[in-house]
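Notes for the one structure printed next.
For this depiction, one protein chain was excluded, whereas all remaining protein chains were kept in their positions.
To keep things simple, chains are lettered A and B as they appear, and every chain counts its residues starting from 1.
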Amino acid sequence: MSKERQEQESRRTFLRSAFAACVTAGTAVIPVDRIRPATQNQSTAEQPKPYVFFHPDEVQFLSAAVDRFIPPDEEWPGAVDAGVVEYIDQQMAGKWGSAGYMYWHGPFKEGTPSQGYQLPLTPAELFRRATAGINQYFATQGTPFHQLSADKQDEYLEMLLANKTTLNGVPSKVFADFLLQHTVEGFFADPIYGGNKNMVGWKMLGFPGPYADYYELIDQYGIKLDRDPVSIESSPRHHAM
Amino acid sequence: MAEKLKAVDVVVVGVGFMGAIMAKELAAAGLSVVGLERGKKRWTVPEFQSPDIHDELKYSIRKGMMQDVTREAMTFRNYSSQEALPIRQWQAFLPGTDLGGSGVHWNGQTFRFTEADFVWHTRMGERYGKNFVDPDLTIQDWGVTYDELEPYFDKFEHLLGTGGKAGNLNGKIQPGGNPFESWRSREYPNPPMKEQYGGVLFRKAATEMGYHPFVQPSSNMTRPYTNPEGLQLNACNYCGFCERYACEHFAKATPQTVILPVLLKNPHFELRTEAQVLRVNLDSHKKRATGVIYADATGREFEQPADLVIITTYALNNVRMMLLSGIGRPYDPKTGKGVIGRNYAYQTTGDVYVFYDESVNVNPFMAAGASGTLIDDFNDDNFDHGPLGFIGGSYIMSALTNGRPIEFHPTPPGTPDWGKDWKAAIRRHYNHTAHMLLHGSSMPTRTNYLDLDPTYKDAWGLPLLRMTFDFPENDVKMTQFCMDRAVEIGKRMRAKTVAGYPRKPPFTTQKYQTTHNTGGVVMGSDPHTSALNRYLQSWDAHNVFVVGASAYPQNPGYNPTDTLGALAYWSVDAIKKQYLKKPGPLVSA
Partner (left out) sequence: MKLNRSILIATLATATAGFFLTRSFAAQSAGAVKADEGRGAEIAASGTAYGVVPCARCHAFDGTADGSGAFPKLSGISSYYLAKQLRDFASGLRTDAIMSAIARKMKDEDIADVSEYYSGVRGTPTPAPGASPDLLALGARLATVGDQEKEIQACEACHGPQGRGESPAIPPLAGQYAPYIAFQMRMWRMGYRKNDANQQMANIAKRLNAQDIEAVGLYFEGLPQQGIAKNKRQP
């Protein structure tokens, strides 16, 4: 008989005897374990990492600012708890921060909005310079930014975004847009980059992450995907940029 | 001093989709072919594997697969009265690089241009009269007809394994397909994609309104497929990481999956990567190319002599290569004379968001690159423009190609851009929002053009390409009209809120639109207004062929790749059947 049928036959024979053995032995009673579903990447007494780029006074301002952009609420963490400041810190210390992804030749001239970013400041220099300007300003005000009420903080950030001032020569909107963009990145990028801790950003939205195979589900219209996301971090093989 | 290498029959500059096709066909015909690719080798295994390939920060935000802007950028201004400044980071359009080029990170959207598109100037005059078209538009005929190209469309689509439903089979309109498409000789090689939920909702509304919705043709495989080159592809998984990313499943039609393995097995072909071609060399009469000069990764220069030079470096880079090499007269917008850089066009796009209540789980992350549902009723010349005062149109497509959260977290109008309410709104709307894309034509003008920048240079000291472009009034009118139609459909989709965002001038390089840059080395019948003849052969140097969307005299409302593949096969057929037998101009000027 053909190899396939031989295989099937031998399996059937095996199964019949195995089946019989089960029946003879009786059903063993094994306690059912009803453990609460394990959460991936449970943080247990995580030591805060040292910042590689930001100084403490910069961290103070940035933490307060990003937590206004994405505030914590009863259900979901805010930017700081999600690791956004660590994310920005890593980015500023790395290739992105030193303009390693931009055409970085001069001359640098002021352009139109259609022409995009033209300042001769790398992202890291932009952050440092603008934050210094902010801290200098608040040094004359009596109360530092991070100690203002939430409303007052929001007012200040609105003012920056409306380009109402310059920060050590940096148009405030350029810096504020940058900060907002980095906050969103830090909240939603894969946790390998230091933000989106425990994938809170993805869990909040319902984004399942990089493992994504939906051929069978896409036309089950309206199906609710009710599982935790899985990140690149969960694969031991990953390599970040 | 460049080291002179042994001569070959053909040098292909840029080994992306078109370079791979040209090289494969010529090597298979027995010619010795060298393919010079500035980037690196990369393959599905290991470079495109999951989960690393699905990294939104790396590939969407930091543009990981794109042309290295630190070495080779370009400059931009809206108008000649402005000074062009460098595009320091790609946003609006994202030129590719490395082996396979943009063919690796495209979405697989595969539309043919129509019969009307190839004779656009003649057709507009015939239908609407000589005085209808805005005189500022420099629309032209292509010099080739749809009927001539049809077999080559068919060939390219079978190479790719495109999935779809024919709408017009040999003149007979077919149910389920696009009734506005031009005739095709046979069905698609694969069936259409599964529809997304948003597409189903769109289809219902569009049908009720009397329009003709259909599932878009897709080169993400809809089932396992073995193409005519003998290469096997798997079915697409709708992973939502198509554009900007490579496919780990061998399911997207890319040079790697549909042609490169065959090309590389041919002993007549040699691939050299990390080979930056600096210019094409011409003989002393400047009528014939003698080969190319390229620099390797260490900066050493080489001269590769060849009888035939094929330029396939991507539309924008093709224009630059011609300018740097001095092939063809550069276009001067003041005089209107010259051809290289003339008739640059783009794509006019827009977005509509349709916000549902929380019972509707749209699941935006379940998506292929090309699994949209669309109507062609307001595209091309498919409707009467007489009362409207513009030419061209857009297709209106319900599609979400992804739910990647850094870039996708839509909110209804009136939502703040940050803070507590924004956070609540993105949570509320992320999984309950559908989206329509307007994908529209782009007409060329006297003042939109490409040339070399006088100030900024690349890493090899050569001038960057300079782009001068804004949306012409014609296209602004067109896109507003189409937006009004799209919003009407949105309202019919029975959502809570519909918000339309029409494209308005000035064009900005800071917002992604498409990487459909066309023109600059256009094909045509008249050497005064075109750089290439109908076979994509340079009028100025008969052994130079330039295969890219740089050949398009204007850009219709359809995606450019299918037509480009057809043109590549058409061109290489002419080379094999005519040029090789008798090298020289194939068309008398």
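Here is the rule we use: contacts are C-beta pairs under 8 Å (C-beta built on N, C-alpha and C of every residue); 3 or more make two chains touch, one makes a residue touch a chain.
The shown structure was predicted, so the numbers you read here are calculated from the model rather than taken from an experiment.
Among B:S32, B:N237 or B:N474, the one in contact with the hidden chain is B:N237. Contact with the chain not shown here comes from a single listed residue; of B:Y59, B:F76, B:F156 or B:Y197, that residue is B:Y197. Touching the chain that is not shown, out of B:V33, B:V360, B:M478 or B:L586: B:V360 (per the contact rule at the top). Note that of B:G19, B:G35 or B:P51, the residue touching the chain absent from this view is B:P51. Although one chain is not shown, part of chain A still touches it, namely residues 4, 7-8, 11-12, 14-15, 18-19, 21-23, 27-30, 32-35, 37-39, 75-77, 200, 203-204, 206, 211, 213-217, 220-228, 230, 234-237.
Listed by residue number, the positions of chain B touching the unshown chain are 43-46, 49-51, 197, 200-201, 223-224, 231-232, 234-237, 248-250, 353, 356-357, 359-361, 409-411, 413, 417, 483-484, 487, 490-491, 494-502, 504.
In this section, only the chains that are shown with their structure count from here on.
Per-chain CA centroids place chain A at a distance of 32 Å from chain B. Only residues 68-71, 73, 76, 96, 100-105, 107, 109, 111-118, 154, 157, 161, 180, 183-185, 188-190, 192-193, 201-202, 204-215, 217-219, 221-225, 230-232, 234-235, 237-241 of chain A touch chain B when the two sit together in their complex. Across the complex, chain B meets chain A through its residues 50-52, 54-58, 61-64, 69-70, 73, 76-78, 82-83, 85-89, 91, 194-197, 200, 235-241, 359-361, 363, 365-367, 371, 403-406, 409, 417-420, 423-424, 426-427, 430-431, 455-457, 506-510.
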